[in-house]
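Sending over a structure as structure tokens; questions will come in a sec.
Below, a portion of the complex is reproduced, with chain positions unchanged.
In order of appearance the chains are A, B and C, and numbering begins at 1 in each one.
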């Protein structure tokens, strides 16, 4: 490994996940915490020679101005970050805070201009910090489901629409376009559209950058991705699978919006059928319970039948801290996208399915199969 | 495949598991039910050319006299077997009933004589039914933990003890000895000692037969064997794992005996440390709740820590019908042991770990790894 | 007690609840089962001298033709009714079956004619069976939320609308009108409108009959009605209460219709605020899971704060057989409405709140308070 440094540019840089990433990275590199929860610290991935944690530099876009130090204090009160850490990381958080630029909101500027401006921010960050590469990770609020538009279908159609002053992309895709334009890798940790449009795939190809997504797999879906294969391995037929997710915080409030919820729920439902080989009855609810803050409680109930058709059932309750679960995966993804870029890989990265509810370029949802694929890919030479 | 037939000789042949095996096999081969729950019917194992279900012939030992038809009716009332099936299978159950011989209970006869008598029963069964091979499966009541005895350590010590009129073996080991003496494969679906004594391993070797065990993995432990690796794959540290099992029926009553419970609880605890790589705080309880009959409710609670040490938790409740879960695995094991015997394999079979809480000859407890090993072994040529 | 007999006329007489009522009453009076689940068999209510179970005669309306014996067989397969009971009760079910008349569906006839026809059926039943009184209980499918109509506001407006050939009432209210017109008491076990319109209240008054409702309290809401007061008694502040109800069967299918669900969910939410004295965050979902049949699984999650504001939580899972829980309450209500009618009480009966999610004429939702009120009312002389 050289002493090259890599930029991690967060969209939604003042949100819960992003602040946990910033505080955690500062704390770990300062020796104040072990790298728990980081998949990329496992011995299996040692051969991948990933960028060291201390060589990651943070920056990003957001549309609010709240100081990271203040968000970190709130997260400490909520039990996401240890109280004792605040003093240790506040200087580093202030430095990161100064590298956050104003983001993009629909209607505030011409979309073509926005792409240029945001790409400029990323390029300036790379230059100012002398970075070898930049990885852009979207951890901003989930968007409503997007209406189809002809300009999504091809890059030239998109460029014509832009030339005509139109704004056919959702914000997440504007950020993806900016990343690609700046030559940066992009990964979408949210269920938003991001790079998943033919026009943007072509843009990534044009700039020769890799990308990945979508929607970090941190809770209920993670558990599903080992339980569903368990039933299949035992020839037990899953007959229904219902789930309820209770959460508060910024994410809870966003997802309470039925349209955003729809986007999330779809992304959650997709994998089950793929793992079981047949459709399964059962709704998934996402409810905003302000009182729960950053903590999520998910309850799943499933029925299955076995020998001679006998019906049985299983329930589980998952009580996780969403930002704690997401933050290390964001860091993992930054290191792995950096690897892909270093190796010159371009386009969608199906080998990262392990991290996602809705993996691009892959129908494999079984966790251990995904883990095998990931390890193989990362350690290939 | 030739038209060879294989005998499945059940120890505890009138118990819940055995009766479900008998009724289920009769119903499936009569076309009255699909082979749900049978791992050996999966496409992955098609290449193994296992003995067809219709070529299995049942018999066994038990120490009670209750007719199988009566046990089956009780199981139908308890929802284990469909009511409608009773009429369809009663003739076949009567035929099986006639092939059950009186078993062995400690103190009823000299142990050396018992081995001879029981082995004679198995040989007579093979002859009467013109069987190519016999597989003996222990599904009798779980025994108390066994006191060590010098004769366990070597076959010649055992034979000297027998010659001296001693009875150093628990009943499960007497059955294993009888199976080996009759040239039959043996597999222990219970946590009892069975073949797991050096003296018996030598006996199996002398007769050139394969054997497997122990303790069928059907509920809580099955779920553990996918959840523990999930946490490990995500670098989440499991900190405690407590479990409570409520069950009634014959098995519930037996395990209420603190000594037998000890034997079962030990067998359950063993795997967790192996999967996680470190010991984990947390007791496992088994309670007899007569009202639950053959249905088991298990509740597990586990705590884990992630990024920056944040504590989270998960609970699950498993509501399974134990006999429904166990019966197809007993049939699977009969077919797989038959395969091993046909291939001339001898001694313990670590490749069968997929089926067991306490797999002989293996420290691998992760379900999908066990599934891979099983498939590879079964389809190797 | 004289040997007077009372008619129990069920709207939805071929449904799950009605069939369980019919089979259960037949079985209990034949001595084949104890009167478990019947509140009116408690010693506290002995002083009320209620009509004996053997003096209840069943009849009713439905819009399907399925024989009760067939429905009972389905319920036995589903574990609602013991299999062994079927033979014992089939003759009595056939007799009840002959007393079921064709019901009313919107649009099939002029509403004024329908009321006359249905009232005629009830009168004919009373006469044929020499009944002292008839109680009509609505256990038909839950209706969608009803659109307001000016004719709901007063009996004369309703009669003018009828005279003009209009059909302003939902079916449940048509049945209530028919009951009142026939001089029968009426009670609504469903969340439908039933008698809860000023016009119908006036009709009940005109005919001098008592009525009650609405929406039988059998599961999640029953538990709520003791837990919420528990928190209040301990000065613990409930902060959120979310619930998910999974059920199949006819009721599950009906409630899957979002409009009917709305009617049910509203009825469920009402009480919590009344018991706690402040509004509480938290949605209630009702999902149709066909695989669950007549069994309902409800999961509730609630958060509360105590000393110094510390947050805590509780979850419960209720796994009940809805028809088993509802049927004895229907019988209880028939006996209690019969008592009210015998005593000459008229109009809404707030003392029956114990049985309902949405009690008419009462804001008391605390179960034990309701129990006290019920006992006092029933045993008053």
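What we mean here is this: contacts are C-beta pairs under 8 Å (C-beta built on N, C-alpha and C of every residue); 3 or more make two chains touch, one makes a residue touch a chain.
Given the structure is predicted, the values throughout are model-derived calculations rather than measurements.
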| item | value |
| --- | --- |
| Homo-oligomer size of the whole complex, from 3 visible chains | 4 |
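The rule is short, and it goes like this: only the chains that are shown with their structure count from here on.
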| item | value |
| --- | --- |
| Classification of the chain A:chain B interface as same or different, half of numbers criterion | same |
| Far-end chain from chain B, centres as C-alpha averages | C |
| Rounded Å distance between chain B and chain C, as computed from the means of their C-alpha atoms | 49 |
| Where chain A and chain B are represented by their mean Cα positions, the distance between them in whole Å | 44 |
| Touching two or more other chains - residue numbers and ranges from chain B | 79, 317 |
| Complex contacts: residues of chain C adjacent to chain A | 239-240, 242, 244, 246, 281-283, 285, 287, 289-292, 297, 299, 301, 303, 311, 313, 315, 317 |
| Complex interface listing, chain C residues touching chain B | 77, 79, 83, 317 |
| Sites on chain B touched by chain A in the complex | 20, 23-24, 27, 33-39, 41-42, 79-82, 85, 222-223, 225-227, 229-230, 233-237, 305-310, 312-321, 324-325, 327-328, 354, 366-369, 371 |
